[in-house]
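Note that one protein chain is taken out, while the other chains of the complex remain in position.
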Amino acid sequence: MNEQAINKDLKIVSFKGGVHPQKDGKILSKKASIQTAPLLERYQVIVSQNIGAPPKVVVSAGDEVKKGQLLAEAAGFVSVPLHSPTSGKVEGLVDIPGPMGVMTQAISILADGKDEWTELSVSIDWRNSDADTLKKRIMECGIVGMGGAAFPSHVKLSPPPDKKVDYMIINGAECEPYLTADHRVMLEEPEKVLEGAAILGRAAGVKNVVVAVEINKVDAINAMMEKAAQFNVGIVGMKVQYPQGAEKQLIYAVTRRKVPTGALPADVGCIVQNAGTAAAVAEAVNAGIPLIERVTTITGEPVVNPGNWRLRLGTPISEALKLCGGVKCEPGKLILGGPMMGFAQRSTGVSVMKNTSGILLLDKSDVTQYESSPCIRCGRCLEACPMNLQPSALSQLAEAGQYENALKYNVMDCIECGACAFACPAHRPLVQHIRRLKAEIRNRTKKEIKK
Amino acid sequence: MTSTIILSVLALSILGIILGLAIGLISKLFGVATDPKVDLVLELLPGANCGGCGKAGCADFARALVSGEASPGQCPVSSQEVMAQIAQVLGMALEAPDKKIAVVLCGGDIQQTKVKTLYNGVNDCISAMLVAGGPKSCAYGCLGMASCARACPFNAIEIINGLAVVHNELCVGCGVCVKTCPRNLIKLVPAEAKVHIYCSSPEKAALKMKVCNVPCIACRKCVKSGEEGQFTINGFRVEVNYDNYPGEDIVSKAGCPKNCLLTAAQHFEIERNEEAGEVVA
Partner (left out) sequence: MSEEIKKEIMLPKGEELVLSSSPHIHVTENIQSIMLKVVLAMLPALAAAIWFFGIPALLVIFWCVLFCLVLEIIWCRIAGKPASVVKDGSALVTGLLLAMNLPPVTAWWVCLLGALLAIWLGKQVFGGLGQNPFNPAAVARVGLLIALPRQLTYWIPSSGMTADAANYSEVFYAAADFTKIEQAGQVIDGITCATPLSIAQNTPKILDSGVAAADNFAAIANPESYWQYFIGNMGGSLGETSTLAILIGGIILLSFKLIRWQIPLFYLGTVAVFTGLIHLIWPGVTPPPLFHLLTGGLMLAAFFMATDMVTSPITGRGAAIFGIGLGVMTCVIRIWGGFPEGVSFSILLMNALVPLIERMAKLKPFGFRKPTPAKGA
């Protein structure tokens, strides 16, 4: 099949800086249509799946649950509930390896094989309902940012009343190499994404709703452009450049507005939501289906059949890999998320969460051993940094432990996108150095506040 | 020729005198009045600027002492005699604190605790913690990447066998390492307390034994053989009660099955020997 041509009416925008990985790995899985994973015997749903307060578990061992039934309820405003991925029996709380490497609490559910739905909330006629109803439904269905951060969506939709929001941007950039989950969703379910976008726009009281997509997904763009008018949603193309989908960069590319240091997108009148989130919102509002499954890319050179799978929350990585036929050779790295910002894992016992956009295995030959050559001040990192920082200087300050000076180089503005460390010819661990600076500075300010 | 020499010597001498006078005059006119006591105290302080007192260096501490905001006992480094001298200068009574030293409460060196994952990154505990909690299979054990050793202003910590060990004779108990360790393994204990339980993991014994050969499994042998109140049981591990610490004989009396109840000297020796053994093997 030939690549489709880009529609001439498409506006193509970009930001300043960034990198463009030559080998982006999307070819492995971008042609594989979404498959639904078969029912498993057991799911281990990690309790803390969203940024903010972890939800409060409301089931206990021995309870019978139905598919979509509440497992844990929101604990506070910045928190969302959690629902059961299938019907069956709660085995209890277990400790499983978490995505950050430390053990974390999960609810283990033994499936009964019937996969029966619980009684779902009724459909909402979103075109004629008010914003609060929509926000409430989005919260109740446990919807979070599915691009990676897992920030509760209803919180984003409720900016402080003094901030006037006039732009809703749906992030379909998927700028991370290897990942194709959002691509497939936009291509196969353009109506869902567009409808979700329109619902999100209504919930935030915004007229301008655009879906921004990198132009390496021409088929998805064309599919959506056909339907866009009926939902009154605009489509914007973006140059293929990492990190095009980072919130601040995306807003700048689409609206030319710069989110000031330390401010939120709402300060410049924008709200950004992920394309996968939009699709989940459409399901939640139209059918009352809570967020219990998501499309995840399982890919990497060692994977036998890379593809895009609709996986339920709590699916162990090892089971997910089995769906793809396992591995050809022992991989060098297991990453949750993309290769630029994803987290390396130490075991396959981790389970799929609401923000698991990808399960990536890297070949041993791609896992470069860390060798710190000295900085030769070539300036590649300065060119790559989308935030216009000086990573080379920050890295040296981290090595010298000069935290105060690092603040003068605006270390806290770093979005940890990894473009600098990707581009560094000396292969310096720039991002790790900057993370350390940020962690140390946060600790210090905390201590000062305590005093 | 001679006149030239005399002339130049004269000229330079006069210039020197004039400038000297000028400097003296200016320092008198614009000098900031300081309490002479501050200088006296500063003279007595160790001058390591370790920050163990909580002030920004010895000069800051000296000012705080003179202004009465601090007491000499807050300096963890100074010896008893020095503190007495400082108290004398300040004209105050000295409340004598016990001398404290640091101890790393982990026995999991590279032979005892498995390094589960290959780690590829900055060789520094704090940085390693940021990557999936570090490579060690015990999520509470010493990472052995020497962040504490680098932070120690007295070079009192050595990494032996992938484990941080404190040299008691060098440690002054300033506490910089305590703040540095990302796993909070280091404690300040009375220098007289010789026996420690080298494990800080709060996990269940079964889990600990999977990853480590020398964990505290809370068998309470030590608690039973010791006197009342010498140990406290904290969840799944036993801790030495440093307000009422046991004597050295407890080690032989208790016969710790996991070898994590040791005197500091024994612990040090074990690590040294293991390291030597590794070289031979």
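Letters A and B name the chains as they come in the text, with residue numbers starting at 1 for each one.
The rule is short, and it goes like this: contacts are C-beta pairs under 8 Å (C-beta built on N, C-alpha and C of every residue); 3 or more make two chains touch, one makes a residue touch a chain.
Just so we're clear, the structure is a prediction, and the values are computed from it rather than from any experiment.
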Considering the complete complex, of A:Gly98, A:Pro177, A:Gly245 or A:Gly276, the missing chain is touched by A:Pro177
The one of A:Thr118, A:Asn286 or A:Asn410 in touch with the missing chain is A:Asn410
Checked against the full complex, the residue among B:Pro76, B:Gly108 or B:Gly121 that touches the missing chain is B:Gly121
Of the residues listed, A:Ile170, A:Ala421 or A:Leu437, which one is in contact with the missing chain? A:Ala421
In the complete assembly, which of A:Met387, A:Ala406 or A:Leu437 touches the absent chain? A:Met387
Footprint left on chain A by the chain that the document does not show: 16, 19, 21, 23, 101, 177, 248, 252, 258-261, 263, 302, 318, 321-322, 325-328, 330-335, 339-348, 360-362, 364, 366-368, 370, 373-380, 382-383, 386-390, 392-393, 408-410, 413, 416, 418-419, 421-427, 429, 431-432, 435
Residues on chain B facing the left-out chain by the touch rule are 116-122, 127, 130-132, 134-135
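The criterion applied here is as follows: only the chains that are shown with their structure count from here on.
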Interface residues, chain A side, partner chain B - complex: 100-103, 343-346, 367, 369-370, 372, 429, 432-433, 435-436, 439-440
As the complex stands, chain B meets chain A at residues 116-117, 120-122, 124, 126-127, 130-134, 139
